[in-house]
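Attaching a single structure in structure tokens format; questions to follow.
What you see is the complex with one protein chain gone and the rest in place.
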Amino acid sequence: MKKVRPWLYLLPSLILLGIFMIYPLFDVLVYSLQEGYNSASQTYSGIGFYNFSYVLRDPYFLQAVKNTFLLVIITVPLSTGLALLLSLALSSIKKVKELYQTIYFLPYVTNTLAVGLVFMILFKKTPYSDGFINMIIQFFGGNSVDFIEGPYWAKMLTMCIYTIWIVLPFKVLILTSALASVDQNLYKAAKVDGTSSFRTFTKITLPMIMPMISYLVITGFIGAFKAYSDEVAIFGTNLNAAGMNTIVGYVYDMLYGNSGGYPSYASAAALILFAIVLTITVINLLLSTKGDEAE
Amino acid sequence: MKIVLENLTKVFPQGKHTPAVTAVDHFNFEIPDGKLVALLGPSGCGKSTTLNMICGLETPTEGKIFFGDEDITNVPVENRDVGMVFQSYALYPHLTVKQNIMFPLENKKGKEKLGKQVIEEKAMKAAKLVQIDSLMDRKPSALSGGQQQRVAIARALVKQPKVLLLDEPLSNLDARLRLSTREEIRRIQQETGVTTVFVTHDQEEAMSISDLMVVMKDGVLQQMDKPQEIYDNPVNLFVAKFLGTPAINVLHGKIENGKLVIGKNVIFNVDLPDQNVSVGIRPEGLLVDENGPFVCSLQKIEKLGRDTSVICTHEGMQMDHMRIVVPSETKIENSDTIRFSLKPHKLYLFDESENRIALEEDA
Partner (left out) sequence: MKNKHLLKKICIHVFLAFWALVVLFPFYWMVLTSFKSYGSYNSEYIPKLFVSSPTLENYISAFSEVNLAGYFGNTVLFTVITTGVMLFVTILAAYAFARLKFKGKNIVFTLFLSLMMIPNELVVITNFVTITNWNLRNTFMGLILPSITSVFYIYLLKENFEQVPEELYKAAKVDGLSDWEYLWKVLLPVCSPTVVTITILKVIECWNSYVWPRLITDNEKYYLVSNGIQEIRENGFGRENIPAMMAAVVVISIPLIILFLLFHNKIMEGVKRGGTKG
């Protein structure tokens, strides 16, 4: 009894993890290698890498890869930089600091689908109205653009703005607490030594919070590569039609949805995504540890 | 309720990086009903393990434990009816003082289950006993160390246990509080008459409040007796060194032709065969005496008010220096040497295996 008891405590989580986490890991490999899988009859015609080559030649997938990479490259540096600026600004004030922090965190707890709908309406141009954003653009003398169903760059811009709006709360939270945990005596010492505030920032603040920044960059990369529901929120469920699909969106569409029913293609795409994320994470880690050694 | 330990042994099995340890080695002793007993020894001597076995938190490798005539060796801790006060007090931080004290009573099941009214009355009684009845609605975090200690004692006593166990209960208190709290423990123990076992590494604490003292070293029982008796008649060098502040002075000596010789000083006649011995002399066992046989070189005099410490050296010393306590009115001449005579009953001889050699009184 005494030997069995710990396992009884673990049993529910072991069973659930086994079925829904561990088994699928192997299963996804199997799926990705089964060629010509038919989900109705659950049969397949052969084993091989056809699924991968199909996915890699699928224009929808290539579009999704392009969209995802653009999104990653634009939003990760911008959101991290903006978060750093906001956090620095926050740490330099005392009054209403907490109020600002609370406001900035608000997007984290809101339903992305719900707020995405609001963004869509703000950016959208319809026959009845140019929309709020276009109103501002026109106010400054620009020409109105349909950010939701218009040109590709406009849609990508909308996408990036919404993504940054969504991911910023987490980054600001982490960076403000990193800044707050820097030993205040270091600043006092720098002041005594007559260090300029720019030098204080580059020589004290930045090195002290560097680990947190690289953590945010890595998680930011991973998160942005997995973008999907934010896109749905803005452009609707048929992302392929909008030309704004992401890799994860492609996986889900292959699995289920308008073009669904192909778990093999979905698995191949998911594994490709996993490989990309893994590679980038490893590169990131190598770069950030190299930076540490250079110190 | 008397407690009997029979051949009690605890061996901690070999770990990955640690060898097997015999924490308690064949203990035999009996704690009489209603007494306060101190388990005393340096850290790692097995005293806490012994206490935990009496409590039921550890199972003995060998041997038996009796409460009265009942063999409780295999009774699980929750059914053993003991109360325990832990070193860190281990109060439940999420409960108020009152809830903490009521907690053991609320856990009684079946026939023993108590009514709410009875529980509250008993908790109040226990709280009054330790004088914390005015703090009942506070959380432990809002109490001082001494107050937490009292709550812990009340919680241990509220179910009127057969045995009360205290594990280093005073070590987390500051020096002043320690003094008053140990008096308090003594008072509570006498008021309730509960058989109490008390673990400590502080010999002064043990001597001041216990009826009986058990001195332990490396899992082996050294001596069990009344505190004064152990102090006056230590069975070996370890016990002699462990008891008393300032510590006993130990010197190399030898017995030559029926005389005890320390360094060059011939102290007195003894009826023993020739051998090397260790000589233990209590700090208060030396009297300043111009004609005394024991010649030391004087280092320093510390006047402490009530008495005076004389720091000196002697060629036979086993430590850095000797500390001798004399009454403050003693006149000491400021010279390089100082002579002492010795009180025979404050001087102990130990053989090479550090066991006491009995001295004839008239020798």
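Residue numbering begins at 1 within each chain, and the chains themselves are lettered A and B in the order written.
In this section, contacts are C-beta pairs under 8 Å (C-beta built on N, C-alpha and C of every residue); 3 or more make two chains touch, one makes a residue touch a chain.
Only a predicted model underlies this, so the values are computations on that prediction, with no experimental measurement involved.
Annotation: of A:T112, A:T158, A:S214 or A:N240, A:T112 touches the absent chain (contact as defined above). Annotation: of B:T9, B:T22, B:T73 or B:Q87, B:Q87 touches the absent chain (contact as defined above). The set of subunit B residues touching the chain not shown comprises 52, 55-57, 77-79, 82-84, 86-88, 90-95, 103-104, 107-108, 155-156, 159. The chain not shown here touches subunit A at positions 3, 5-7, 9-10, 12-14, 16-17, 19-25, 27-28, 31, 39, 85-86, 89-90, 92-93, 100-115, 117-119, 121-122, 126, 128-132, 135, 165-167, 170, 173-174, 177, 219, 222-223, 226, 228-229, 232, 236-237, 248, 251-252, 255-256, 263, 266-267, 270-271, 273-274, 277.
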